[in-house]
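One structure below.
One chain of protein is taken out of this complex; the other chains stay put.
Letters A, B, C and D name the chains as they come in the text, with residue numbers starting at 1 for each one.
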Amino acid sequence: MNTFTYYPGCTLRTKAKDLDVYARSSAEALGITLEEPENWQCCGGAYTTAKDEIATKLSAVRTLNAAKEAGRPLITVCSACHNVIKQTNYDISNDEEMAAKVNNYLKLDEAYIGETTVYHYLEMLRDVVGFDNLKKKVVNSFKGKKIAAYYGCLLLRPSKALAMDDPENPSIMEDFIKAIGGTPVIYAQRNECCGGYITMEDKAQASKRSAKVMDSAQEQGADIIITACPLCLYNLKKNSGSDLPVYYFTELLAEALGLKEANNE
Amino acid sequence: MNNNLKEQVLRSSGVNVLKCMRCGKCSGTCPSYDEMEYHPHQFVYMVEKGDIETLMNSKSIYKCLTCFACVDRCPRNVEPAKVVEAVRLATIRKQGNNHLIADNIPEMLDEDLPQQAIVTAFRKYTK
Amino acid sequence: MQEAIISKAKQLLADGTVNRVIGWKKGEFAYDITPAIFESAEEIDADFVYDDFTSANVSKYLVKESKKEGKVLAFLKPCDTYSLNQLTKEHRVKRENIYVVGIPSDGKLDAEKIKAKGITGITGVEKDGDTLKISTIYGEETMPVAEAMSNKCLSCKSKKHVTYDELIGEDGEVIDSNRFGMVEELENMTSQERYDFWRNELSKCIRCNACRNVCPACTCENCVFDNPDSGVQNKAAADSFEENMFHIIRAFHVAGRCTDCGECSRVCPQNIPLHLLNRKFIKDINSLYGEYQAGADTTSRAPLNDYTQDDCEASIVHERGVE
Amino acid sequence: MQVNENKEFQPLIVAFCCNWCSYAGADLSGTNRLNYPTNVKIIRVPCSCRVNPMFILRAFQKGADGVILCGCHPGDCHYTSGNYFTRRRMTLLFSMLDFLGIERDRTRVEWVSAAEGAKFAATMNEFTEAVKKLGPNRRLEDLRCRKQ
Partner (left out) sequence: MQRIGVFVCHCGTNIAATVDVKAVAEALSHEPGVVISQEYQYMCSEAGQNLVKDAIKEYGLTGVVVCSCSPRMHENTFRKAAAAAGLNPYLVEIANIREQCSWIHKEIATATEKAVILGKAAVAKVHLNTPLTAGESPVAKRALVIGGGIAGIQTALDIAEAGFEVDIVEKEATIGGKMAQIDKTFPTLDCAACILTPKMVEASQNEKITIHSYSEVSAVKGFVGNFTATIKKKKRFVDETKCTGCGLCTEACPMKKVPNAFNLGLNNRSAIYIPFAQAVPKVATIDPNYCLKLRKGDVNDKVCGKCAEACTVGAINYHQQDEYIEQKYGAIVVATGFNPIKLDKYDEFAYNQCPDVVTSLELERLMNAAGPNGGTLLRPSDKTHPHKIVFVQCVGSRCDDSKGKPYCSKICCMYTAKHAMLIREKYPDTEVYVFYIDVRTPGKNFDEFYRRAVEQYNVHYIKGMVGKVTPKADGTIDVQASDLLSNEQLHIDADMVVLATAIEPDQTARPLATMLTTQMDTNDFFTEAHAKLRPVESATAGIFLSGACQGPKDIPETVAQASAAASKAIGLLVKDSITCNPCVAHSNELMCNGCSACEKVCPYGAITYQDKEFRMPDRTIAIRRVAGVNPAVCQGCGACTVACPSGAMDLNGFSNSQIMAEVDAICK
């Protein structure tokens, strides 16, 4: 049960290598084997909610089906990939018409009807490893660090499909922060959108949104902010105008586990 | 009122706009409210009235962040974001109506911009 | 065995423990053994028979006999004691008026099976190990015992007496029989195959009521099929449906009460495997509501007069087996 | 059972409804004008446990194509425990009918409360459709009742 199919997604191969590298090394240290499926395709980055769009959903189904064929749950770490894959899986399990159309397209040996369980890396930490066990393996504690978790919109919503945590008062990242020794900072904007999608369309709006998130975290006294999403990281770093440091949660994980040279100043 | 368009939007979104009780919570929660000319509750109401073209021609369809805050918080399970997306698709599916043009992309890029941003923009703004 | 039984019967009559005996006597043929009442040692000496053809379960006769004056002696095979227990539980017999002597049984013979081998004019049989020696008016014949064994004995479920006042010989144990094999085979058929199977079997029914009359669970004062107010009264099946109706309702009425004695199939002149209907109910009850053996005791609640809050729903029928 | 040459097969459905929950649920679906097919004819019984297997067989005998039995939800029986007995009886009866090769979809038990008018209508629609798919009941009928 400790081997998972691991879907990194395209951004993790390029601009978000940190998210990926630390996720892999930490998993290994925690006794989790991540197997990447062959020839995976980009998930598309955004889930099209339209019922009459099928083609855009196929790559996610291929990934899900690969995990099903391998007989393993699927793990994702990028929030966007997770959101797309989880929503696809939800719709295919609950919308017969869509499932039929998708399977007509894909012509799989056996129809895919939502059999695969999808975990976000954080859920794997919580449900498979256990935060208590993680705590025991921490070598570099973040004791004294006030860390703000930024969920954004993708990890939690739509909550029916994502079903990861309470969408309005989540705790999974805060529990993660406690496990690595830090002090979680609760702030109101942690589950509000940073405006990531609109980055290319409307820089001003994206700036406004991300500034709001950063200000909210800073106001509550955060030292650093962590996220699971490359687009959030980019937006919060680049567009918010704030100098609050932003990291991927996997980087802190690796550091806590002693897999990265401690850069605690 | 354009019934064909209305039908298309309803079918594509899968949303039953008649469930709306006009509480305005979607607009109360929307992070892009101030950027929008028509707000989430108006999308729902105008689709119900069949006034789709007005929405299609409005910049508002590109301002939705698809953050699903309205979807999750709607007490009537109406899912306004799906309506916005359906209207946007109705627009960009028309010939030559792509909102994002590949040639314009390079100048928008900076070295840190994740692929994700481009991919999503393509998925959301082109057909 | 016959000697032991006869001497026991005479002894109990003589010492006044009982004032009559329900036993068996020969009918027209050697293999045609029927229950009979004996009131004196003389009658016993004259007619009492107990041999390998003596299959008849006398429990049902006790419904009437136990309500008469005095005490009646009954010799019961293990399977018969289950019937008696069930009747006791349902207040159909007065157990205190019955003296039960448990007798062992190593299986009874089915004359039809012997006749099927072309052996006729049977005058007697004798078991010699696994071989059955059959004397006929034409001379002696042999065949394996197992092949002459009554079907109901081939799937015997228990050699244990669940009620008795006295035993002749040692008591046995409940045994692990493969009695649901045929039911399973049917369950694994398609719906159409099952239908064809039963149509073929049930269409043979001549509504002679032998199954009903022999059944130790069918002891109603007045059968529902004879009751003009029941809405299902009929003497003879006028139509394929009524055969179904009769056998389904009969099986349903004995569901949870049938001890699986097998008498229904044994007496059926058309050889309809009626016991399969009962066994289907027993199998369902065992698997859905927990193991239950009717007649094993006199206090437990019959499964159909009982329930738990988390019993399965009727839709379970849709979820299992072959459509 | 009514079979017209040019019309689709219209099954005859007999529904036994307990007075307290399901019959009231059926009334509620009427009050709320929730349609279900005319194929369904309801017989009122005080409790689902009043339904004798003989009634169900009789209905099939006389030409019903499907029989559905509705009662209060387990635990909510007006008579405390009636529907628990019903549940065992019908489970065994339906299993027996299945064993005899009768199509499973011709019989059904559904728990419908007095508040579930919508569920009643939906159940009847569903059940009628399922029986329609099976076609006329041929395996358990009295041939004399067959309509030409």
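Annotations
Please note the rule applied: contacts are C-beta pairs under 8 Å (C-beta built on N, C-alpha and C of every residue); 3 or more make two chains touch, one makes a residue touch a chain.
Everything numeric here is computed off the predicted structure, so don't read it as measured data.
Shown chains touched by the missing chain in the whole complex: A, B, C, D. From the options C:Ala116, C:Ile206 or C:Cys220, the residue with contact to the unseen chain in the full assembly is C:Cys220. Within the set C:Ile168, C:Met182, C:Ala302 or C:Ile316, the residue that contacts the chain not displayed is C:Ala302. Residues of subunit A that touch the chain left out of the display are 166, 168-169, 186, 188-189, 192, 216, 219-221. Looking at subunit D, the residues touching the absent chain are 12, 14, 19-21, 23-24, 26-31, 33-36, 38, 41-47, 49-55, 58-59, 62-64, 72, 75-82, 85, 89, 113-116, 121, 145. Where subunit B meets the omitted chain, the residues involved are 19, 21-30, 33-34, 39, 41, 69, 73-77.
Assume only the chains that are shown with their structure count from here on.
Centrality by Cα centroid goes to chain D. Between the CA-based centres of subunit B and subunit D the separation comes to 47 Å, rounded to the whole angstrom.
Centre-to-centre separation between subunit A and subunit D, using Cα means, comes to 50 Å.
As a whole-number value, the distance joining the C-alpha centres of subunit A and subunit C reads 69 Å. Contact with two or more other chains is made by no residue of subunit B.
Shared interface positions of subunit C, i.e. residues touching 2 or more other chains, are not present.
Looking at which chains touch one another, you get A-B, C-D. Listing the residues of subunit B that touch subunit A in their complex gives 11-14, 31-32, 35, 62-63, 65-69, 71-72, 79, 81-82, 85-86, 89, 99-100, 105, 108, 110, 112-121, 123-125. Subunit C meets subunit D in the complex at residues 183, 186-187, 191-199, 224, 230-232, 238-242, 244-245, 248-249, 251-252, 255, 277, 280-281, 284-285, 288-289, 303-309, 311-318, 321, 323. Of all residues in subunit A, those touching subunit B in their complex are 9-11, 14-16, 42, 44-46, 48-53, 56, 78, 80, 152-153, 156-159, 167, 192-193, 195-202, 205, 209, 230-231, 234, 237-238.
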